[in-house]
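One chain of protein is taken out of this complex; the other chains stay put.
Chain nomenclature is as follows: A and B, assigned in order of appearance, with residue numbering initiated at 1 for each chain independently.
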Amino acid sequence: MSVTTSSTLDAKGSPMWSSGHGHDVISTKTLGFWLYMLSDAMMFTALFAAYAVLGHAFNAAGGPWVRAVAHAGVAFQETYWLFGSVLAYGLAMMALKKGNRGGVLLGIAAALVIALGFLAVDGREVLDLFRMGALPERSGFLSAFFTLVFYHGLHVVVGIAWMAVMLVQVASVGLTEKVVYRLLNLRLFWHFQAVMWVFMFTFLYLRGAIV
Amino acid sequence: MLDPRGVISVTQDHYLALDVLIMLLIIVPTGIFIVWAMRHYRRDGGRGRHDARWDHSYALEALVWGIPILTVGVLSYYSVKAIYAVNPYHPTIMARATHAKGPLDIDVISTDWQWVFIYPQQGIATVNRLVIPKGVPVHFRLTSATVVNDFYIPQLVGMIDVMPAMRVRQTLLASRTGTYEGYSANFSGAGFSWMNFETQAVSRSAFRAWVARVQGAPTHLSYTAFDQVAQPTINIHGRVAYFSQVQPGLFRHVVAQTAAGKTYPTPMAMTENMTRYLKAQARRDAHNRD
Partner (left out) sequence: MLVHIDGPWSPLLGRLALSEIPYNNPILVGTFVFAALLAVILVGLVTYLGLWRTIWRDWLTSVDHKKIGIMYILIGLVMLFRGFMDAVMMRAQQAMADGPHSAGYMDSPHGYLTPYHFDQIYTAHGTIMILFAATPLLVGIMNILVPLQIGARDMAYPYLNAVSLWLTAAGAALVMASLFIGDFAHAGWFGIVPVMELPYSPGVGVDYWMWAFQLSSIGTTLGGINLLATIVKMRAPGMTWGRLPIFTWASLSANLISLSTFPVLSVALALLALDRYLGTHFYTAGLGGNLMLYNDLFWIWGHPEVYFVILPAFGMISEIIPTFSEKPLFGYLGMVLASLGIAGVSWGVWLHHFFTMAASPAVNAFFSITTMAVGIPTGVKVFNWAFTMFRGRLRFELPMMWASAALFYLLVGGLTGMMNAFTTNDYMVHNSVFVVAHFHMMLLLIVYAIFGGVNYWFPKVFGFRLEQRFGKIFFWLFTAGTAVVFIPMFTLGFMGMTRRLAYVAFPQWRPLLDIEVVGIVIYLLSAVFLVAQLYVSFRDRAQNRAGLDAWETSRSLEWMTHSPVPFYNFAVTPEVHARDERAWRVEHGVDTVRPERYEDIHMPRNTAIPLWLGALSFGLAFGLVWRMWWLTEVCGLAIFALIVIRSFDRDTDYTIPAADIERMERAIRDVPSGRPVVAGVRGAVPAFRQGV
């Protein structure tokens, strides 16, 4: 058998070796982040399941139960803050499409500040609950309740830190491929928090109003 | 388990045999076919014809999927039937027998690492010894004062988890007299390997006599006395105890206490330095006997 070095030796003339084949970096990175978000969604699912199991009056062990700790009113207010922040971030993404660096910076900064507002309201609410004696170690129910609240809060904190880093990167590096896919991933992350908040609102806070 | 002596365990063995038989019907021919193919088609000395392209056949693939689906279908049918037959709460196979005599109620509480058996109808209790009349259905209520155990008497009845702050039921009927080993099957800590209790199935008259004897025992089982029994104890010498009077509602009280957060913490001594603990226990035992 002779050794040949042709690219198209196949009888049908199809190539044996590919040329100029590259992978789209942004779409690869985005897929990975989607997968990561799926795994995060599984964590939320597990926590919601824990909350469902520990959500009965029995699990309050005589301590405060849903009605006493889940205040739909406050949560409604928090919804405004969180969705406001997501909206601001969305505007930053519109600016990104136009390649408007200043707009991106402005939008993210706004999103960051509004998210801080969410954290402030959330934190005050939690502190109030603590002060009235509703502590996570009081009962299984409260353990599950606060764990969900804190887990969501932790995501917001991470989101804020990430936005801060991106502000620096957009300002210093500009809209390079790397910065862009990070901005897109952050968008996904930030929207995901809003979606999770909808679930929190329905299963934690609205339940407080109904039960 | 290989020599069942109770209605439940006999039924379980019956279904076990059926299950294994059905599966062997598939597994054995499969094994034989593989061995045959390995010999027949081996390159050095095999007689099989090599067909380097053959990689699928609709007929065979239908078979490949069909056989397991069919088998699983049959097995599922019997499995469900068996589950209802020996359901610990209402075994259908004992629906008839229940009216014959009894039933006898026994409350079981597992501690670290002993078994407390309360006979509410007779007002007596034992520790680490179960005595039941032959031919009478026994209804157990079980709970644990500490961690999860598993109540198991291989020759009479299968396992059931015994869980703190929760209550489960189990039912059995011993069809022959005899002494059977019972033990915890679920790991529960340092004393687990010694958590055995002897089960005696005796005639009904012998049972009555036994009850009368225990009713004469000097010690009573109040909640305070239970609290003492429930202190972590490795029952290395297989000790047994009897109580003549039992505080009414003790079982429910223990469940409620556990639900309210009562625990019996394992002392470090029993984990990291068990020998010292065992020696101390032996001294205590000797002291109590004097």
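A few remarks follow.
Criterion: a residue touches a chain if its C-beta (ideal position, glycine included) is under 8 Å from a C-beta of that chain, and two chains touch if they have at least 3 such contacts.
For clarity, every value in this text was computed on a predicted model and none was experimentally measured.
Under the touch definition stated at the start, the shown chains contacted by the missing one in the entire complex are A, B. Across the interface with the omitted chain, subunit A contributes residues 1, 3-7, 9-11, 14-21, 23, 27-29, 31-32, 35-36, 38-40, 42-43, 45-47, 49-50, 53-54, 58-61, 63, 135-141, 143-144, 147, 165, 169, 173, 178, 182.
Even with one chain removed from view, subunit B keeps its contact list with that chain: residues 1-2, 9, 11-12, 15-16, 19-20, 23-24, 26-27, 30-31, 33-34, 37-38, 41-44, 46, 48-56, 60-61, 63-65, 67-69, 71-72, 75-76, 78-80, 82-89, 112, 144, 146-148, 150, 152, 154, 158-161, 163-165, 168-169, 181, 183-194, 196, 236, 238, 258-266, 268, 270-275, 278.
Going forward, only the chains that are shown with their structure count from here on.
For the pair subunit A and subunit B, the distance between C-alpha centroids works out to 47 Å.
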